[in-house]
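There's a structure below that I have some questions on.
As you look at this complex, bear in mind that one protein chain is not there, while each of the others sits in place.
Each chain gets a letter, A and B, in the order it is written, and its residues are counted from 1.
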Amino acid sequence: MSTVAEAPAAVTPERAATRPPKDFDRPRFLRLFAWLFYLVMFAPIALVVLFSFNSTRSLQKFDGFSFRWYERFFESESLHSSLQASIEIALVTMVVATALGTLLAYGLVRARTRWSGAANILMLVPLVTPEIVAGVSALLLFTQIGLNLSLTTIMLGHITFSISYVTVVVRGRLASLGPEVENAALDLGATRWQTFRLVTLPELWPAVLAAGLLVFALSFDDFVMSFFTTGESPQPLPVRIWSAIRFGVTPTINAIGSFMLAISLVTVGLALLLPRLLGRKESAVGVLLGREGA
Amino acid sequence: MAGVSRRDLLRGGAGLALGAGGLAGCQLNSGVQADAGDTRKPFAKKIDGDLAYFNWAEFINPDLIKGFEKKYGVKVRESNFDSMPAMMSKLRAGIEYDLIFPTAEFAQRLIRGNQLRVIDRDKLRAAENVFSAFDQPWYDRNSAHTTPYTMYATGIGYRADKIDSMTGSWRDLVNPDADGRSFMLDDFQEGIGMANLVNGYELNSVDPEELDRSKDFLVDLKPDLRGFSSDTTTNMTSGNAWIQHLWNGDVVNIRNQVDNPEDFKFQKCDEGIPVGSDTLAIPVNAKHPGTALMFIDYVLEPENAAANVEWIGYPMPYRGGAEEAFAGLVKDDPTIAVTVNDLDNGQQFENLEGAGRKAWDRIWTQVKVA
Partner (left out) sequence: MSEQRFASRFLLPGAVWLLLFFLVPLGILLAISFGTTDDLGNSLYGWHPSNYADAFDPLFAPVLLRSVGYAFATVVLCLVIGYPIAYYIARFGGRRKNALIALVVLPFFVNYLVRTYAWVAILGDEGVFNGAANTNIRFLNTPYAVVGGLVYGYLAFMILPIYAALDRMDPALIEAGKDLYGSRWNTFRHVTFPHTFQGVLAGGVLVFLPAVGDFVSAQLLGGPDEYMVGNLIQQQFFAAENWPFGAALTTLMMGFLLIFMVMYLRSAAKASREATA
């Protein structure tokens, strides 16, 4: 059955994508449903962005257009350092988690050892661990070994929950790349390490990139783990938002949220466009979803 | 993908158990170990570095921060907590803050644990403005470690335009005219304390029988409550709450955000008014206590205190400026004010310890899950 499915797959996807659906398919209801879906999904987002430009403090009525809340945000040195901290943390997390996760993915797919099963579970458990558990246990670890809470501890926490995301994404891609090309390289005299560096890694590149950007976005928006592992100062932006939001949502908070959305938009946009710009034919989205399930 | 066998699970479980077993017998790092001597180490009142500032969010006029930074050429590194226990957990983790803002009962707890530095009050120029009621506060003998920051009272905020049948009692929390739009504070101290007051007990009672009856009172309240929420401002300004258990300063802030401020009123209840204060304090492991002390002095200055009052909406217990500023804020509804009289007559939350604390926690959990 698998061969039947695979042979036509090489031939029809392009055609299927551009061929108009038959009458039988009748997507009218589906299309309406999809529109409704996007409307509901974006309603709160629209509200956040809209009211971040409100000239008054009100979150019920829009009284006019103004940048004042963004000004307040950009003028506040302390919110600045929080923003900077969030970016720093996200960048480091992205680099380290992507590296570790990619290596782990390679090991899980290519190696078949007694420990693979355990490694698989180990890798999946963080994905399904509630954040409050991950946060509290990370805090316990750091206080127990006497490590001072700081940006570093936040990074350690973020990297830990990010590795699994990278592994899942990269693994999907790796599994779909058969070992044929690698074997060919070996036959031609390359060492295993050369093969990995010059053959496998370039093929993995879109997945690695996509995973990296996903990790960046997740880390940048993370609140629960950050809350537990944050040190004296600066606290990452989402932690500040949580502390402030209890005393009323101010338009400044909406401005911060909108700004963070803009940054995330840029990273997602990069995830979509960069592989194409670099000459790859597949987009990262297709690669992000890989060949396997979660 | 390699299969998952029972063997792998056992291996994982064994690893986990080994890890846990290996650590048993060790002391969990319980914060900064300090003795009374450490708290009395003298320090000079001068700028000795940037200020590591740890406070509620939105609880100081940003102009004060900017002003201090400009005047003394230092940075104020602001961190926030959203509850006293959150503040405690950060302190316990050993983070070195220079200036913290504990409430009175938590200040008492910190002092007992030798966690706050002794402050030489003579060094504070503006300290004479502080109300004399705070010369010997119950939580800090001789005011040796703390300076009061704000005063507050707990009561009921309500929509006067929707409800005209307020009785002056705490039972108004579930006044039927509120149409079910009632919220209680999601705070075990405020909740149980209020129930104690309604039942005629002491605010801080730890008597098991009394606590049990207070628990029953709260559980009986639940069906008519819309929620437990400390998002007091959001609830009232959005119209989701017509009755909200809250602090007096919240009412000031709510009024600033709505088109019809005169419809938002504050009720101090007959059975008793919990009052309290926030304080400024310097932790024992502060790296820059000198800067912290200078910041305290800066806040105490009359113009600064007045500006602060107008921004945060809470009264600060200082003469000359702060007092008038708050009076101005509430002149059309003086019930919102908290005076020193209220402090003397009202009941203040105590720092509960040991069995009493555990009893309160247990009761609150039972109320929440009932």
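Criterion: contacts are C-beta pairs under 8 Å (C-beta built on N, C-alpha and C of every residue); 3 or more make two chains touch, one makes a residue touch a chain.
As the structure is a prediction and not an experimental result, all values here were calculated from the model.
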Residue touching the undisplayed chain, where the options are B:Lys123, B:Arg213, B:Arg319 or B:Lys368: B:Lys368
Hidden partner chain, touching residue among A:Leu79, A:Val92, A:Met123 or A:Ala185: A:Met123
Absent-chain interface as seen on subunit B, which is shown: 1-4, 9, 15-28, 30-31, 83, 85-86, 88-89, 92, 109, 112-113, 180-181, 186-188, 222, 225-228, 231, 234, 238-240, 353-354, 357-358, 361, 364-366, 368-370
Where the unshown chain meets subunit A, residue by residue: 2, 5, 8-9, 12-13, 16-18, 21, 24-25, 27, 30-31, 33-34, 37-38, 41-45, 47-48, 51, 59-60, 99-101, 103-104, 106-113, 115-116, 119-134, 136-138, 140-141, 144, 156-157, 159-160, 163, 167, 192-193, 217, 221, 223, 238, 241-242, 245, 249, 253-254, 256-257, 260-261, 264-265, 268, 272, 283, 285-286, 289-294
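Methods note: only the chains that are shown with their structure count from here on.
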Between subunit A and subunit B, centroid-to-centroid distance (C-alpha), Å: 37
Contact set on subunit B toward subunit A in their complex: 1-5, 7-9, 11-12, 23, 26, 28-29, 52, 54, 56-59, 62, 65, 69, 75-82, 89-90, 92-97, 230-231, 233-234, 237-238, 253, 256-257
Residues of subunit A defined as touching subunit B within the complex: 57-60, 76-78, 81, 108, 112, 116-118, 120-122, 139-140, 142-144, 146, 148-149, 230-235, 239-240, 242-250, 292
